[in-house]
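Shown below is the structure under consideration.
Every protein chain but one is kept in place in this view of the complex.
The letters A, B and C name the chains in turn, as written, and every chain counts its residues from 1.
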């Protein structure tokens, strides 16, 4: 037997911070679906969570992010910790010379994002943000068609996110629907209207799923209208309780045509009975976006190995957050808000 | 051969006012698809238009509405004249004791509608308004499901109208997109949220299809957000230029599920070639709504024969127009507008 | 009021023979959906059936076909009597100088069909057969695409008919699945492979829905393979018991692409709930083919008025029956049968 050694590029050595739901999903994908990455460490302040996930994916466990940042063998970190900790972790990771993949939102304020971007820039490390929809086959194809001029100039846009359920309303921070959920829709709409800038935002929101938590600041249903400087109007819409599953859809209607994304069935199976036709729906984000999550992590590994800017950057995180903050200000004021200045109009 | 005469109910003798595009469609449907109606007269100020349509459908031609109103054999009139004349014609027809079917909008102001409603009430004649979507099989089925509780309480709603093209921008009156096009969407949304009242309206609109006509007041692209007193948020959206055809869709997302309407193909035909899969789209309202138009006219004939209130009334016209007027006020002011008072919020 | 009389063509005066299920449907469509026709008489040996239908559509009732054939005002007859009587009625109607529309099958033997065709030819009257699928929008569009070369030469074809249920197995004559049901599929496949001739037929059939009636000769499930002289292979398939409704589909796969027909939902409505997505299916032929039935009757009226050959002729009936007879012979022999000679191969 010949012993030709593989000339494959060495996988990027990765440490992951945050062993929660999305951290578990990302860690598993890194271990099983991203050949360009090797997940070597998992950190979480809860020792059992860290140990369990580490064991599952064949990595070492840690409780302190510093254990990851201080490991010279680790080239890159994936941050899936609590959202409020994102910005600080990005900054610390970049300062330690690690490439950074950060789940959305990258920060809770524009200043936090700016600090993280600056830290990455200073360290000369790639910084990618987890706007996974761009990696979904249908949304990616839509952007290519828009770039090719297939639908002309966008006039009317739509992005919808409906979550299958609100497990624990008590644990959801105020404004989550804007900063955590609709932030995806805002990025999607900005990205699908290339070259245009959002001018103003009108938002209205309510607690219709869990009205008892409205006083605690939990809003579970929201509609946002964004007016762009090229005239396009975009509607983003979210709910925390879709009984039928996890529903992410998009639509861009332009001067020459329309692209529609999402809404596909769970599989190609159709059951026809005396009750009519039945089609299974997708029940969760991890199922819907399995390929997209794997693709964004592969993109990160490639960008790190190539030393190039990833496809989604801190600047993208900043733009989406600016829209989210304007939406929050609009709900508070009841009137449209200027995205650039945050002023009511 | 026995000579059993048919015990069918005598068809309602109908006169139609206005031989334009929709008048021609309605006249043809009355002649060919509505056995409970007999179209006996067609009036239009343009003698050739009246004569041509009358000849096509086997009716008499007239140039003056009064010729129709004064004919004692005519029991009911269908008003498909210019929108600005609707209210006056409704009032005159009712005063002459005729049952009235009026195309939308029934009037350009709430006062006009009130006068027409009052006239019909005084004369004791049925008055129906042309909100045809309620008679489309999918929208009608959606309402039944909502009544049955299949989707629970509405949380998020959507209604879309996209017209295939703006033939003559110069001839389109200002605010047409709200009073003529979105009026359908407003009625649909009000009807699909039974028991709820619209509280406030935010609208934004622009001239993206024909920017040169913006100064003349022509808006061709609009988005409207309606907040209801049961918490539901509804988005209505219209464009005057869908390259791919005539696009009417609706969606009601509630606490227990969602109904989606519209968006169907022109037929069940699918063509698969080296370019992929191709499906024909519906190109015009007359094609899309042929069955719905026939059904609303049949409903009118039945209501007249039975002496009962039709399924769509002047009160419905008033509610939809109130939303349209609030939307216009919102575009003018840039802020949300109270539907009941018309005040900016 | 001017009194311009309509220059419309006079409707064709029609008598209908057979007030059963399909006769009732055709009579109603003639009265309500076919302006070029006027149904003036309905004949059925059961006086009450004749009277009831006649009353419904505003026509005279008769019990004897001869009353229709002898009426000089009647120009054309629509034959919806029992299948076994079709051929004789066609011949008698043609002999009386009436144009003839005959439901399928036009006859139970090739000789019967030949006699009817000859009678119509001798009398110089149009003769149309009720192969309604050709008038369904999707199938008609498929044929146009095939004529335009969009899919190249047919290689593999499929036509499916599944009926929603077998109400009374006892009343179904032997071989019905071939002569009454699959006859539609045979015509469809011949028509969608223009210029080609069927060479041989292999068929297999069984009583799976109502096994108790197999001994009485009732077959309720069948598959037929037709080999054409241009190499195309077509599969026709039928069942008498589709729980989910009335299912008619077609597919033509050729050297350059494929057309697919049928399988559409009852309406564009989709219901999404915790159970997934639900779509209503079409439940009956009268619902599925309402427009197609109206179109074939309109075609008949037009052909009569224009004195031209209708779109579907007695020759088409003969070709389809030849395939049905070969299929029956194949079931009896267990081997493929030559269509031209009826010989086992």
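Just so we're on the same page, contacts are C-beta pairs under 8 Å (C-beta built on N, C-alpha and C of every residue); 3 or more make two chains touch, one makes a residue touch a chain.
From a predicted model like this one, the values you see are computed outputs, not experimental measurements.
Residue B:276 is the one among B:72, B:171, B:195 or B:276 that touches the chain not shown. Interface note for the absent chain: among A:33, A:283 or A:345, the touching residue is A:33. Taking the whole complex into account, chain B touches the unshown chain at residues 243-245, 247, 265-266, 272-281. For chain A, the residues touching the chain absent from view are 1-4, 6-8, 31-33, 35, 41, 47, 51, 54-63, 67, 71, 136-138, 141-142, 145, 150-151, 256-274, 280. Residues 153, 155-156, 162, 202, 204, 206, 208-209, 221-223, 225, 227, 231-233, 235, 237, 239, 241-244, 253, 255-258, 334-336, 345 are the ones on chain C that touch the missing chain.
By definition in this document, only the chains that are shown with their structure count from here on.
Seen as a C-alpha superposition, chain A sits on chain C after a turn of 180°, to the nearest 5.
Put simply, the chain farthest from chain B by mean CA position is A. Chain centres here are Cα means. That of chain A falls 56 Å from that of chain C. A straight line joining the Cα centres of chain B and chain C is 37 Å long. Shown for chain A are the residues that touch two or more other chains, namely 243-244, 247.
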